[in-house]
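Heads up, one of the protein chains got dropped from this complex, but the rest are sitting where they should.
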Amino acid sequence: MGLLGYVVRRAVYSIVLIFGAVVLVFFLTRVAAPNTAALWAGPRAPPSVVQAVVKEYHLDQPVYVQLFYYLEEIFTFNFGISPFFKQPVANLVSLYFPRTLELSFFAMVLTIMFGIFTGAYGAAHKDRKGDYVARGIYLVTWSMPPFLVALLLQFLFAYQWNLLPSSLLADPSLSPPSVVTGFPLIDSLVAGNYTFFTSALTHLVLPALTLATISFGLITRITRSSMLESLRSEFVRTAIMKGVGTRRAVYIHALKNSLLPVITIIALTFAYVIAGAVVVEEIFGYEGMGYLITQSVYNSDYPTLIGSTIVIVLSVVVINFVADVLYAVVDPRIRLGE
Amino acid sequence: MDYRARRNEVHALKDVSLSIQQGEVLGVVGESGSGKTTLALAVARLLSSPPAIHRGGRILFGGSDISRTSPSGIDSLRGTGIFMIFQDPFLSLNPLMRVKDQIVEAVAVRSKRGSRPFDRGAARLEAISHLKTVRIGDAEDVAERYPHQISGGQIQRVMLAMALAERPQLLIADEPTTALDVTTQSQILAVIKDIVQQTKMGVLFVTHDLAVAGVVCNRIAVMYSGMIQEAGPTDKILFEPKHPYTMGLINSMPSKSKGDGSLIAIKGSYNPVGLEGICSFAPRCPLAREACQKGVPAQNPVDGSMVRCVNYGENYEP
Partner (left out) sequence: MGLFRTIRRLESSPAPLIGLVIVVAFYGWSLVEGILQLAGFLTNAPSLGWILLQSNPFTPFPSNSLLPPSFAHIMGTDDLGRDILVRILYAAPTDALVSTVVVGGGVLVGSLVGIPAGYFGGTTEEVNMRFTDLFLAFPALILAVAIEATFGRQLVFAILALVVVWWPSYARVFRGEALRIKNLRFIDAALLSGLSSRRIMTRHLIPSSLNTVLSYATIDLGNSILVYSILSFLGLGVPAPAPEWGAMTAQGLSYFPLWWWYSLLPGAVITVVVMGAALLGDGLRDILSEGG
């Protein structure tokens, strides 16, 4: 069987999951929703527009016919026209999504690195000072609502110390590079526009830090408890008795085993980060998916909201799949089957 | 060496005095809770503190007291000085590393300490030769596997191969065959005997099974309630037991059954409450009398053995 068989099975499962999620959204937004046509047409839409929406989404047809058209739309990435932005939702998503991915990437790297370090350090110093500090940090970051973290970081780094910009994607006086990949950092590098690159990078720091604190507590906790379990297990004692040194036994043998549960929550972390982006981007005026979602909520822009939701669910499933494969690569017990 | 439980302290080991020579296998036999595993972990310095407290006593290793050595000092002794094999084979190897890499790690430690150059290819060959020495048939194949792909008996052989790679002066084996079936158990015991002959390492062999100890050990110490009750050459312990507890253990061995299906069990079970200042076996002892309550019996030298029983002289610990 081996790795390939496993990957194929997970891929099939992910595709089924995506299909299921998309159908679930269909029932929520087209069948269960009250006043479906008015909802999709947008607030204060004249009756003629509502009529057009009924035609466009085939709302006058039986449910299974609607579902068929709906699936066709979804899989051709046609999420309708935004009544607020007056342009196809797909265009909006392709503009905003890469920015959020860029932000999420930095947030995840930060949270995973610091989370694993803090959790492992705490476990290795269990019930001593280092452990209490680690537990204190994760407790506080776990308990703070992301908007409060954002506020404090803005207050300290932007207003108090004047170190970093408090909002926006980049300095508005700079002209952005032409869109190649959609990722502002990569595009500015491609264009050789280093001023814009630096500006975008410094604008990224505070929102990324805020997003990182959302799942920092979760990762620290899981690393700490699985590390404690590893440290108690006999293979770590074997390593210690082999004379490889306590440091190697702890940070190579025990830590590597403790990382398995952490890999399983990478997808969950991504879901947290993406959800957190809704508030964080709003506060920092960072124009990504979260910003798009809050704008669509404030302006009752239903097609944009649902289109964004579907794209986010797709990305969570894909990240889930990647994490599963990563897990199998690291753990021979899964890779090689029973 | 004391062991602290949640609210009250329990003396896990008291007045234990043992010595192991090069090439000698010393068996420590006792029921669960007798302190034998604590003894093994104490010698390996694997007791975590807290909860364990070292109240006094020395552990001499080649003349120096390792009970007070710094953690980094003890690290440099582990492996080539002292190595340990654990009870549950399925937990004792790193599940994410191939068997060969785990032995190669041991080879690397030894070459580093001997200031010899380390070569990965040579180390792998050495690992495989050790696997052959411990009589793993398809050594090349097993070396490439992960721990979850091999049997418990094979894992204990791998642990012994690691011991061969390290060549420690002292090997501690904590119930190494308890989790295995009888056939595998006797094969492993044979391998241990071979290794001792070949390398002259000293072995501290901890088991609850007198019969197993009888197969591999030169000398046996019988523990009860954290104290050594009787210690002597294997033949003396097995065939001329002096302490009532040792006699009880031997009588309860299935091979000693009278053939009518009955076993002679030691009555009652171990309960540490109320044993302060008396012979700790007295509540369960068929020969108990008033003298047993007067104090903790001291060790009496009898016929080449040491026996902690008032029936061989009413001497008590100060």
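Letters A and B mark the chains in the order given here, with residues in each chain numbered from 1 onward.
One rule holds in what follows: a contact is a pair of C-beta atoms (placed from the backbone, for glycine too) under 8 Å apart; a residue touches a chain by one contact, two chains touch by 3 or more.
The structure displayed is predicted, hence computed values, not measured ones.
> Where does the absent chain touch, in terms of which shown chains it meets?
Contacts of the unshown chain, counting the full complex: A.
> I'm checking contacts with the chain that's been left out. Which of A:5, A:47 or A:145 qualifies?
Residue touching the absent chain, from the options given: A:145.
> In the full complex, which of A:123, A:185, A:313 or A:328 touches the chain missing from this view?
For the chain that is not drawn, the touching residue is A:313.
> When the complex is taken as a whole, what residues of chain A touch the one chain not shown?
Spelled out for chain A, the touching residues are 16-18, 20-21, 24-25, 28-29, 32-34, 39, 139-140, 142-148, 151-152, 154-155, 159, 271-272, 274-276, 278-279, 282-283, 293-294, 297-298, 300, 302, 305-306, 309, 312-313, 316-317, 320.
Assume only the chains that are shown with their structure count from here on.
> Between chain A and chain B, what is the gap in Å from one C-alpha centre to the other?
Result: the chain centres lie 52 Å from each other.
> Note which residues of chain A are touching chain B in the complex, please.
It comes out as residues 233-235, 237-246, 253, 256-257, 330-333, 336.
> With touch defined as at the start, can you tell me which chain B residues reach chain A in the complex?
Result: residues 44, 46, 71, 75-84, 86, 88, 91-96, 102, 105-106, 109, 113, 146, 148-149, 159, 162, 166 of chain B touch chain A.
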